[in-house]
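Have a look at this one before I ask anything.
Only one protein chain is missing; all other protein chains are in place.
Every chain is named by a letter (A and B) in the order it is written, and numbering of its residues begins at 1.
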Amino acid sequence: MKKLIELKNISKAFDENQILEDFNLYINENEFITLVGPSGCGKTTLLRIIGGFESADSGQVIFNNKDISLLDANERPINTIFQKYALFPHLNVYDNIAFGLKMKKKTKEEIDELVNWSLKLVNLEKMKTRSIDRLSGGQQQRIAIARAIVNKPKVLLLDEPLGALDLKLRQNMQYELKELQQDLGITFIYVTHDQEEALSMSDTVVVLNDGIIQQIGTPEDIYNEPKNRFVANFIGESNIIKGRYLGNKLVEFENTIFECVDTNFVVDEPCDVVIRPEDFDVVPLKQAKLTGIITDKVFKGVHYEFCIDINEKEYIVHAYEDKEIGDQIGLSVDPFEIHLMKVNENENT
Amino acid sequence: MKKSSKVLLVILALAVLYIPILIICFLSFNDSLRPYEFSGFTLKWYSEIFAEKTLYEAIINSWIIALFATAISTICGTFIAIRISKLKQKHRQTVMFLNNLPIVNADIVTGISLMIIFSILGLHFGKYTMLLAHIFFCIPFVVLSVLPRLKMMDENSYDAARDLGCTHLQAVFKVIIPAIKVGIISGALIAFTMSIDDFIISYYTTGDGFSNFSTWIYSRLNRRSFSPAAYAYNTIITFGLLIILIYINLNSKGDNKHEKKH
Partner (left out) sequence: MKTRNISLPLYLIWLFVLVFIPFLIMLFLSFTKTRGLDFSHLVFSLDNFKDILDPIYFDAYVNSIVLSAIASLLCLLIGYPVAYILTNLKSNKLKNILLAMFILPMWSNMLLRIIGWEILFNPHSILNSIGISFDLIGSPLAIIIGMVSTYLPLMIFPIYTSLNKLESSLLEASYDLGASKFQTFKSVILPLSLPGIYSGLTMTFLPSATNFALPERLSGGNINLLGNIINSNFGKSFNYGFGSLLSVILISVIFVLVFFINRKDKDGDLLL
């Protein structure tokens, strides 16, 4: 795979607030990469620096081996889909989509052809002459997509584009965006705070917090092998338990010894044990490695979510069979479902 | 409130505003030069507007000053407002505080302040000082009228235009200005209204025999050189505009409803 965009030593501060410091990242051609993190983590700033709306205090943005840091937004082969779409209210659908092409001084025929092509891609061929304020949220979203892709950018930046849509529509648009990206072969850089969205759409997920990359990897890596407490908590639900590595693929937590698959720890090293709620198996009390009391339960459709008190610590467990609050419950975990993390001394939780 | 009392109240308010205007209108048809006697109906003051040279010039001056002041203050005010809208809340409030000072300031203080600074700068008092003064008190109104429209805009509109290939100026002219058109137009109208009716500030910043309509009237009150043609002109302007405004309104197809949505 070929590197398309490289961010080198990017720093950016607003007033005294350092958002990014010495930030490095590269993005491959045709990649669907998602920057995910809580609000204020620097993901939107990063996107705006790539788009050319914000200039970094220091560092470079490299595009196709060329430094584009000093180029203005209108000179970059990159287009953006904005949070609230930023469609121009004084122009109708056609003129909104044609806007970028007119700037490039394309002929009328070319513009016509391209606008029709992009409207077809987003399934809104009939809306050509509509005014913007007579479109629904979902339609506005599609027009914003059409307006960006009609320029055939090498890279498309998407700043929480689905944030304003309702759940059902959001899920549909996720599929459509993914399909669009594969059909068009455009690199997508996607920003969201929604971890589910990040997992379901991306080739690569970048988890950000406080302007620092916590982990880069495929959605599976990120979910199954979070590198630290932040990632484990932010991506999906986790039970994080303090433990001790005993050597020989054995780990001890809750006064019990478990088999595990991690090996890169020294004997007696303290570690954080991550177990996803769905990775616990409910077993008869006799076979249980851990036992606890159910303190709360919520029906979630496919499964139940139980809060379980084990040694006065609260665990979250997903299970299919119904139990009553106050019942005793026995649990076990398969070795490959136990993930060990290095203890990071900087983290105080 | 009962419907009848509502109607009565609106009529009272309109009466307070229109009684003096109607009296001026009445006098514009009065043959007598003395305002306290009616000696017959005439239209001669209407033709006198053009015959009375000093009055005619003063009227033209008023219009020229108002048009130039409006054009210049609308352009400057719009760009200033665009810039202000990009400031952070704290800075914006400080700048708006400075902007609002001339609006609230008493006309006589503004007039005297400008007179003092103009004479210290050694400016020659006349049409240019008056124009400068009018631009000065018009800009804050334009800024005030454009700013709320800018706030209503999608914050990313400018970036979106740049993203789609606009230069800075193209983005301003093709996207921002169309989006705040309504604010610009109403700002220009307010500026024009303020300028054409101004007396006190004009009085302090003119010189060299240059008068606008207001200063012409003031300098001739109780003198024989005062001509009721001024009444005639005022009547034409007021009622001419009233008719135009009502006509436009009756012929518009609910454009206002459309506006509200944004």
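The rule is short, and it goes like this: a contact is a pair of C-beta atoms (placed from the backbone, for glycine too) under 8 Å apart; a residue touches a chain by one contact, two chains touch by 3 or more.
The structure presented is a predicted model; accordingly, all values stated were derived computationally and were not measured.
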item: Of B:L33, B:A51 or B:L101, the residue in touch with the unshown chain; value: B:L101
item: Chain B, residues in touch with the chain not shown (by the definition above); value: 1, 6, 9-10, 12-14, 16-24, 26-27, 30, 35-38, 76, 79-80, 82-84, 86-87, 93, 95-109, 112-117, 119-120, 136, 139, 141, 144-145, 147-148, 151, 159, 162, 168, 190, 193, 196-197, 199-200, 204, 213-214, 217-218, 221, 230-231, 234, 237-238, 241-242, 245-246, 249-250, 252, 254, 256-257
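Quick note on the criterion: only the chains that are shown with their structure count from here on.
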item: Inter-chain centre distance, chain A versus chain B - centres from mean C-alpha coordinates, in Å; value: 55
item: Contacting residues of chain A [partner chain B, same complex]; value: 48, 51-53, 72-74, 78-80, 82-91, 99-100, 103-104, 133, 147-148, 151
item: Complex contacts: residues of chain B adjacent to chain A; value: 154-157, 159-168, 170, 174-175, 178-179, 181, 261-262
